[in-house]
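As you look at this complex, bear in mind that one protein chain is not there, while each of the others sits in place.
Letters are used for the chains, namely A, B and C, taken in the order the chains are written, and counting of residues starts over at 1 for each.
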Amino acid sequence: MTKWSMVIDLDKCVACQGCSMACRFENNTPVVSPDEAALGRSIFWNDVFPLRSEEESAIASGQAKFLTRPCMHCEDPPCTKVCPVGATYQDTEGIVRQNYTRCIGCRLCTVACPYGVRYFNWYEPTWEESLERHLTPDQIEGRAVSEGPSIRPKGVVEKCTFCVHRLFKERDRAAAEEREFRTEDFVPACVQTCTAKSRYFGDLDNPNSTVSQLAQSRRAFRLLEEAGTHPKIIYLHEG
Amino acid sequence: MGSNKSLSRRVFLKAAGGVVGASGALAVGSNLLRSLLQENDGPVYLRTSQEEEIISTVCLLCPSGCGMLGRVADGNLVKLEGNPMHPINLGALCPKGQAAPELLYNPDRLTGPLKKIGSRDSGEWEPITWDDAIRVVAGKLTQLRENGQPERAAILYGETRGQMRQFLERFMASIGSPNVISHDSLNIEAAKLGTLFTQGIYDLPVYDLENSNYILSFGANLLEAGRTPQRMVSGHSYLRQGRAVRGKVILIDPRQGITGGKADEWIPIKPGTDAALALGIAHVIIRTGRFDTDFVHNYSFGFDDFVGEDRTLHKGFKSYVLENYDPERVEMITGVPATTITRIAGEFSGNPPAIAVLPGKGGLLNGNLNGMSAAMAILSLNALVGSLETPGGVLTQRYVTCPDWPEMPNDDVAERGRQQERADGAGTLFPLGNHAYQAVADRVLDGYPIEALFLYDANPIYEAPGGGRFKDAFEKIPFIVSFATFLDESANYADLILPEPTFLERWQDDYIEGLGYPGVGLRQPVVEPLFDTMNTGDFLIRVTKEIGGSVSKAFPWDNYKSLLQERLSNIGTGWETLQELGVWLIPGYHFSRRGSERWVDEVVGKDRKKSPRDGRFDFYSRELYCLLEEKNDDLLAAMGAGVSGDELFLPHYEAVVYQGDEKEFPFVLNVVTLMSLGPYSYAANMPSLQEISGMVVGERWGSWMEMNDEYAHKLGFHDKDQVWIESPFGRLQTKLRLVKGMREDIVNIPHNQGHTAIGRWAKDRGVNGLEILNPASEPFTGLASYTNTRVKVYKA
Amino acid sequence: MVRQRTFHPENVHEESILAPIYKISSKDLLLWSGLLIILGVGAYAYFQQLISGLGVTGMNRPIYWGVYITNFVFFIGLAHSGTFISAILRLAGAEWRKPLTRAAEAITLFSLPFAVASIVADMGRPELVLNMVIYGRFQSPLIWDITAVSLYMFSSVVFFYLSLLPDIALIRDRITGIPKWQHRMYEILSLGWQGRSQQYHRLEKVLDWMAIFMTMLVVTVHTVVSWVFGMTIQPGWHTALIGPFFLLGAIYSGTAAVVIVLAILRRVYQMEEALPIDLFNSLRKLLIVFSLGWIYMMIAEFLTIFYGNIPEEMEVFWQKFTGDFSVIFWGMTILVFIIPLFILIVKGKNNIRWMVIAGVLINIGMWLERYVVIVPTETRPRLLYELAQGVYRPTWVEWAITLALFAGMILLYAIFTRFFPIIPLWETAESLEEDEQKVATRRQRIFGQRIQSRIKKEHDHANQ
Partner (left out) sequence: MPISELIRSFFVTSGPGGVVVVFVIVIAATIYYLLTRWILAGGGEEQDSDRFN
């Protein structure tokens, strides 16, 4: 079974926020108004931020000034545990997904997530006038299912999905081309756009994959390891 | 026993049956409920667009020029990815590039050509047809030519690499005007002049970061902004983790920023003293004899004292530096401890290949010769350790070869016009300058007659220091045409707005810059132009046809695309391939051996006009000497030279002449460009970029001013206070943010906020720090003054 | 159908207890309409929220939960008053509880719907509330909540109703001069209660059994409510003490609420005799115990955190002690503990007014306590950084809905007191046993009726 995982090399990362933007345009997260943004209601599935000096030592042994943070796709996610309706769940390949159709907006998952990666639609997402034209047409659908870049109704929680629609797309493509799907076919948008090439993506179950190799690095660490969530985002600190 | 066993088994079976039965009941109940509500789980699948295309293009949201691949789904551009073929970005895209669909589909774009009705600032427009617009522009230019005053036409232009720059120059030349004025004097001109006066190349140095061991950045904000930030980021990544030995990066800058945060060491330096520090480092290197003797003795000029053609003894770099820049003295000037200077000098010379990097915008534009001289001093460090044209050192940019432009037809009017003095005073008022964009306002106000002004990717009211003067200057210009895509500050004052489509809808080429080897990227319409816009190239070609005569003969092309096809016919591949790949390059930098023919032709001395092109790097600038030869010391002093004699031609430090008294105005104002919003005005109207604009301090959608936190507390300021920043030229009110990584004696305001026009997201948001900068131009070079304005800060 | 005579216990306070049922004064109408107006404003606010989204509240990232969840926890806490007084004290055999059981239980009954309403108000998509049943996952603490709270609410209704049964029957039979529909209501609700000694016997027995069950529910419900927080790994929430702490606080605020309600009833309905001052003195003792218990919990909680000195816990700790929430935190401590304890010990004895003041302070303080448990933790999440350091300012919508919830609860309570005896008549009666003679007379009478009806039937038949 594939276990999707991402390695982020903080020595390379330059906090450019290309990942945040790529994510926005890949996943149709809305722009919120300045007032809303000031309230902290901006939606960036992948967020980039400076570490305060007192945390640098706590988080990366003092060896990182900035952090870029997608969903950790924990192996033992606290969010899926508490969801009362199974709107958020971990799929068989370890991706923590979110079904907007089922979500009731109780926000228990958002408070349960220690990484703050889950976002809530305080209002109906909107795009002003012609900006709507750039929305990605990719939508994950099914009976009573809508996931990924599908336009969210107000009042539901959304989050990073490792661009799972790209995985669907690549599987469909492989099938159309009558070949086996290879793990290399699929990368999330943030990995593809990373200006510093600081992101690696692949199968953690395959000991020969880049991510597995890098996970062995002496620079490797994970966020809040003490929380017991076993994140599948593996950071490499500087040095 | 047996019976007991069977009994217990029976009990167990019953119990198990009960459990199973209960679970079964639960499952059945739940399924029943769900089927009642018709909420069965079905297959989950991906629904996507009907038709899709991938079209390559090149970004224009900063000067990097990254290759892009646009995903066009059902006729809409829905996503951009980096073009993996493009060597600048290697498949990556920064936030600006990713957000570019917001530029294309921006609801505030101009939808067609407009003509001003009423007065200059009436803000009232009426639509005009393109044919009429062509007739009006052609009529105006014809009139100027008929009056024998074609030099009264001028164009201010911004970022135009590739054919567009030469095209504009050729257009104005065919009309007969020398006034093709680049905005380079706002940013990279100081570095280019510094390179010209030492290495003899009028271009920016290229840094081979990938192979370098030691990067000493003098105020170059490598990872956020500058000439080619994306290329620097790629190089930085490789330097850090792409190879066996991790390269070291040192940032010398009063502000730490992201580059300083990522650097191994950040050296806060007193603003405007980079030259002294560079020379202090040179002092240690020379004193300890750790310089490249081969280079210094065989391929440089003016290292040792020499007797010139005038038979007098001139001071050389070595003795000048040894006499004047011992680390203790430099410590007094720069605030950098002498021990640090000595250590850095040791590291820099002891870890070849090492590079000293020049700043782009900002750091060098100090308002007197200090800035250019600092560039010379920094380049001299590279020369001293022999990093010129070596792997891991400083390279020289090469370009693709294009066929020659057709010969200009004979045209007396144009010929005469081209000989006239430039509107910006470059070459006359500013003896060393090539462009003095911001000086145009003063020159016009002083009476230089411009009768037709074209603004191509230029918004001087916003982007020139003290740009408000342009409003007054524009009053004196009877005819102003803007090619802006948005109704920006300057376009507001135009008589005609002839909107150019965004870079995602037009044909244009772009040279690949920053890797050394030649290459070209191609911009092509990713989608059909959304509005009634016209490529400025096409427009001007049609204007030449309307003017007719020699002007139209100079442009034998139907449209700009065919011009491009002809100009790019020699790059080594066909048009179709270029269009498909979006880029073509001749990879692999070919190093020239020191003293070889190519060295002389391409690497050292190529662009010298008055001094020998002998392949020698000038520690003592002969070119500068020749240019200023006729001017005596008194005249030079009157112009504002802080030093005289040989010192003027050697890289030297002279104290920055600040505007504003240090006691009254304790801070130096530093306007910084961020990765998020970048340098271009229109990016401020992209809402997603506004939303991520101030990541480092957690600000979004607006301006702020950074101040050292400890010092601010001493002064009684608190984080997020509203404050006034006042310079001798005006004042602004914004939010104060306290940060750790900066010196006490500077304050920073991020660039690209405080617009008064452009669109709903840019307008009336934050402040424009450039407004209160010193508007004066540097008297020798015509460079803008970016970093010599002092300010005071007080609570609002 | 033959109407049987029903036995009703004799209660000396019957008149004063039943007095409120006779008259709905203009004051009542004024109060009710006032409360209805507040409810209306709240409904308007909720309508706004429903149309635009939860953005109209002050909640944000990372403060995803605010006043609504505070209200939820607070209402659940308030609800514990009734069950505690009537169930736990019933088990403990505290006879003095009897006059105030119903008043207390009514608080439970009328708090719980508003606790549920708080949750619905907090949901992003209240229209999908049924998803919790359709797709309920038992791993989620929220489902435990739903199970426990709905069971608690249901059981409270039954417990309350059963104990009300004899009194409804009494009103049915005794009260005249009320509208017909009202009388009809009593008839239906009384389920044909006849007050046979066996019925009383069984009623007492069931109430005793239920008291045991309700006691377990009280503990379960509030613990489960706290586990919604406790089962996350957020600093300040993830502590084993959170359950008992919530529970104790709940009982404390609930008991204080009983004091307030009793005092109001006593004053408004002139029930000085039925609600003697001794009752208040007994409650006072309880409150003193609870306040001490509460401070014990506080100290146990924060001392452990302080000595553990785990960075993320300390962030929240300092937020409360010296940070953004210090005013609320210390204010809460003063309101919940210091002043009430002083009042209760020094002033409270035989002084209902001081008791009420203490009760009000405790309840305001406990609301703040819920707030200060929930919000500071969210402002300092585990993975902290500048952007995630939230500031929470509730908006008018949240306040309007909060006020409406309280108004609704008060309204239901006020209306209830006008239709049902708020002091249990049968439980406070001298005796529930019919004496032999009375039984004999009744039997005779019934026998007589039967004969008569039979005769009448035969007579009619003959006439035909």
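Assume contacts are C-beta pairs under 8 Å (C-beta built on N, C-alpha and C of every residue); 3 or more make two chains touch, one makes a residue touch a chain.
Just so it is clear, the model here is predicted, and its values are computed rather than measured.
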Of C:Y200, C:F280, C:Y392 or C:W426, the residue that touches the missing chain is C:Y200
Hidden partner chain, residues of chain C it touches: 4, 132-140, 143, 146-147, 150-151, 154-155, 158, 162, 165, 191-194, 196-203, 206, 443, 446-447, 450
Mind pulling the chain A residues that touch the left-out chain? 84-86
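One rule holds in what follows: only the chains that are shown with their structure count from here on.
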Distance in whole angstrom between the CA centres of chain B and chain C is 68
Taking each chain's centre as its mean C-alpha position, how far apart are chain A and chain B in Å? 32
Touching at least two other chains at once: which residues of chain B meet that condition? 39, 698
Residue numbers in chain A touching 2 or more other chains? 42, 49-50
Which residues, counting only chain A, touch chain C once they are in their complex? 36, 39-42, 47, 49-52, 55, 58-59, 67, 69, 78, 81-87, 102-108, 110-112, 114-116, 119-124, 153-157, 223-224, 227-229
Can you tell me which positions in chain C touch chain A when the two form their complex? 52-55, 58-65, 119, 122-126, 128-129, 131-132, 134-137, 139-143, 146, 228-229, 231-234, 311, 378, 381-388, 390-391
Of chain A, residues touching chain B in the complex: 9, 11-12, 14-18, 20-22, 24-26, 31-32, 34, 37-38, 42, 44, 48-50, 53, 65-66, 128-145, 147, 165, 168-169, 172, 189, 192-198, 239
